[in-house]
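Only a single protein chain was left out; the remaining protein chains are all shown in position.
Chain nomenclature is as follows: A and B, assigned in order of appearance, with residue numbering initiated at 1 for each chain independently.
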Amino acid sequence: MDNEKDILEVRNLQVNFKTYAGDVKAIRNVNLDLRKGETLAIVGESGSGKSVTTRTIMGLNATNADIVSGSILFKGQDLLKKSEKEMQAIRGQDIAEIFQDPMTSLDPTMKIGRQIAEPLMVHKGMKKEKALAQALEMMKLVGITDAENRINDYPHQFSGGMRQRIVIAIALINYPEVLIADEPTTALDVTIQAQILNLMKELQDKISTSIIFITHDLGVVAGMADRVAVMYAGKIVEYGTVDEIFYNPKHPYTWGLLSSMPTLDSSGDSLPSIPGTPPDLLDPPTGDAFAARNAYALKIDTEKEPPFFKVSDTHYAATWLLHPDAPKVTPPAQIVERQKKYAKMQKDWLAAQKASTPIEEEEEQQ
Amino acid sequence: MAKYLAKRIFYLILTLFIVITVTFFLMKLLPGTPLTNQAKLSKSQIALIYQQYGLDKPVWQQYLLYLAGAVKGNFGTSFQFSDQPVSYLLSSRIGPSLQIGLQAMILGVILGIIIGALGAMRQNTWVDTTTTVVSIIGISIPSFVLAVLLQYYLGLKLGWFPIAEWGGFIYTVLPTLALGATPLAESARFVRTEMVDVLSSDYIELAKAKGLSRMGVIYHHALRNSLIPLITIVGPLAVNIMTGSMVVENIFSIPGIGEQFVKSVLTNDYPTIMGLTIIYSFMLCVVLLITDILYGIVDPRIRITGKAN
Partner (left out) sequence: MADTVKLPEDSFKPITADDRAALDSEKIAAPSLTFTQDAWRRLKKNRGAWISLIILGIIFIMAFGSIFFSPHNPNAVNPSYANLPSKIPGVNINGFNGTLVQAGERVDAYKQAGASSLHYIMGTDYLGRDLFSRVLYGTRISLIIALVATLFDLTIGVTYGLFSGWKGGRVDTIMQRIIEIILSIPNLVVIVLLILILKPGMTSIIIAIALTSWVNMARLVRAQTMEIKEQEYVLAARTLGESSLKIAFKHLLPNLSSVIIINTMFTIPSAIFFEATLSYIGIGISSPQASLGTLLNDGQKNFQFLPYQMWWPALILCIIMLAFNLLGDGLRDAFDPRTKE
């Protein structure tokens, strides 16, 4: 773990929700890092704990949430120990969030110019005139056409894609260091989706912000992310760079996710899917939570939770299959194909390295 | 906007026209004339009085004359007070009713908003429970029961307020309280429900993510969105106050149109009843018109529809 480049560190996070039926263990020991300038994607199905993790970072959980243990270090300070007032100063200023449904994320009775200017007025104490002027600039930056005239319009006068741009403008206006994007394109048409994702990449450079991108759509991950963390039943089961996860996945759950995603190379009549449903977190199973749905499950999966096994410096997976004593298994066909591609990619990369080394040696000598 | 306004005003006039017509012919159906209590008059005297009231003309002519008069504000002469034109009776009495009615409405709605908002903000705490209890009691106790109780305990026993009649401001306090209880309860309940809804919406979540304080979120975002729908219940509240005023004015002997309505009904004073019906309708239509227009102005989703993508 490279501490100087980490802007956000989540350590040993455990979050429960108190309900009438008991305590739901929503987050069960999660560790995450966000490096400066990168885009980290968190992937998982509904209920895996993705949103709860980011809510906990923002401090916006419901009142029945109980943070059992753990720490969230932002620039060295533990957010979980901060008071509500201190968190309010951070939200919208240092850490910002954009939400899933642009149709309901904006206040229907407030002009959008004012809504975009609000973070400036709240955090920087700016006067309305000045804040609105900056809001106008921001509107142009996110690609809202005819911004001068539209600054006094209301949300219902904009399309879904435009509204999401407004939400992005609101989030980025204070140039936050961390942007949390909770499924920002799930509710949009595919073509608009592409536009919004491009916009986010563009702005990430301009504003130099680090992004945590939550999604269940692997296609989006491929286009946006630098690193990926796969979550299941309140835990991270595998993480690595985007190439490593896509082309050399090691956890059966990741295999399942990738196999169920149709690609141009997919052949055959039926699309594979992962049978069953995630476990009830009121009473999590002992051992690996994925065992019941895992065709590759071992006996030890029912007894002990697998620790993280190292695959490379940047790639770790929590599956007993990586234990030296574990039997060798053949992943599903699609995954085997990917791994072949990966091997080829590695070879090419090494070859490219060799080709450029003589030049480096020359440079060193000089 | 102007077109909408014109259409609504047209409907207002049409409605009043129909109300006048229907009440006129209803009254014609009723037995009873100014002479009901005076059977001892001679034929020529009866004919004279009939002529005086215009009752000797054919019905359709009476109707047109009435209509013409109504437009000018002339509603004929009262049967009960044979020397007084109905319009005079009404205009001299409408002041107290309007005053109490407006006071009750303003008091009720403003307090209701405060109580309802507090309840929503502190949901499921004792504040919220108190709010709900107050609202429910306010809705369930009829205004006249409340009026009697107030009159007895605050007026007679404690002597804080006069128990009847009309004088200065202090005479309006008890009636206002009695009439204002239901608007208060209804508003509180409504605002609480709306605000609880609003507070769980996505845009409030976004507002919090912007770093606004709790009060900031409520003041800048939650309040406006919660209060706009309140305009829709002002109409029914107005009806409730008009209805309640009939009894409350009676109890406190206030010289208003509510008291007059009851008296006229009990004495079969048809011209006055008609005049009062028309006045009540007119007031209600105006209130409905104003709330309609106000809602259109205040809610941007209705006000601005053209410029959508």
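The definition used in the following text is that a contact is a pair of C-beta atoms (placed from the backbone, for glycine too) under 8 Å apart; a residue touches a chain by one contact, two chains touch by 3 or more.
Here the structure is a predicted model, which is why all the values come from computation and not from measurement.
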| item | value |
| --- | --- |
| Option from A:18, A:130 or A:323 whose C-beta touches the chain left out | A:323 |
| Residue of B:148, B:223 or B:293 touching the missing chain in the full complex | B:148 |
| Candidates B:2, B:158, B:215 or B:266 - the one touching the absent chain | B:266 |
| Touch with the omitted chain, as defined above, among B:94, B:107, B:139 or B:173 | B:139 |
| Missing-partner contacts on chain A, residue numbers | 276-277, 279-280, 283, 285, 291-304, 307-310, 316, 320, 322-327 |
| Missing-chain contacts mapped onto chain B | 11, 15, 18-19, 23, 26, 29-30, 136-137, 139-142, 144-145, 148, 152, 156, 239, 242-243, 246-247, 250, 261-262, 265-266, 268, 273, 276-277, 280-281, 284-285, 288 |
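In this section, only the chains that are shown with their structure count from here on.
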| item | value |
| --- | --- |
| Geometric centre distance via CA averages, chain B-chain A, whole Å | 57 |
| Partner chain B, residues of chain A touching it in the complex | 58, 60, 85, 88-93, 96-97, 99, 101, 104-110, 118-119, 122-123, 153-154, 156-159, 162, 167, 170-171 |
| Of all residues in chain B, those that touch chain A in their complex | 201-203, 205-213, 216, 220-221, 224-225, 228, 299-301, 304, 307-309 |
